[in-house]
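Just one protein chain is left out here, and the rest sit where they should.
After this line comes chain A, so read on.
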């Protein structure tokens, strides 16, 4: 009874909207942060240049991810791809930086 109640709540419109905004704002932010950090680590430029290039592009990455989150119909797919790609990039970054 309680579980089915919670189940319907998870499918309600307000929850789905909030969840999508959460994915876009917070998920997109974390994803972009990892992506541009990785970019700075891989471009063959002097350190200051790679950082400047990465931060200059960070808003572009963020905005694209944001729009993409709202363009995909299935919310699960959104979370799945964000988490999967984000983790892969974070692992790659950690590998390059020798944190592992």
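The rule we apply is simple: a residue touches a chain if its C-beta (ideal position, glycine included) is under 8 Å from a C-beta of that chain, and two chains touch if they have at least 3 such contacts; residues count from 1.
What we mean here is this: contacts and distances are computed from a predicted model.
**Q** Name the omitted chain as UniProt records it, choosing among "Binding-protein-dependent transport systems inner membrane component", "Phenylacetate-CoA oxygenase subunit PaaI", "PepSY domain-containing protein" or "Sarcosine oxidase subunit delta".
**A** Matching the unshown chain against "Binding-protein-dependent transport systems inner membrane component", "Phenylacetate-CoA oxygenase subunit PaaI", "PepSY domain-containing protein" or "Sarcosine oxidase subunit delta" yields "PepSY domain-containing protein".
**Q** Looking at the whole complex, which of A:15, A:70 or A:95 touches the chain that is not displayed?
**A** In the full complex, the listed residue that touches the missing chain is A:70.
**Q** Residues on chain A that touch the omitted chain in the whole complex?
**A** Touch with the absent chain occurs at residues 32-34, 36-37, 39-41, 45-56, 58-60, 62-63, 66-67, 70-71, 73, 93, 97.
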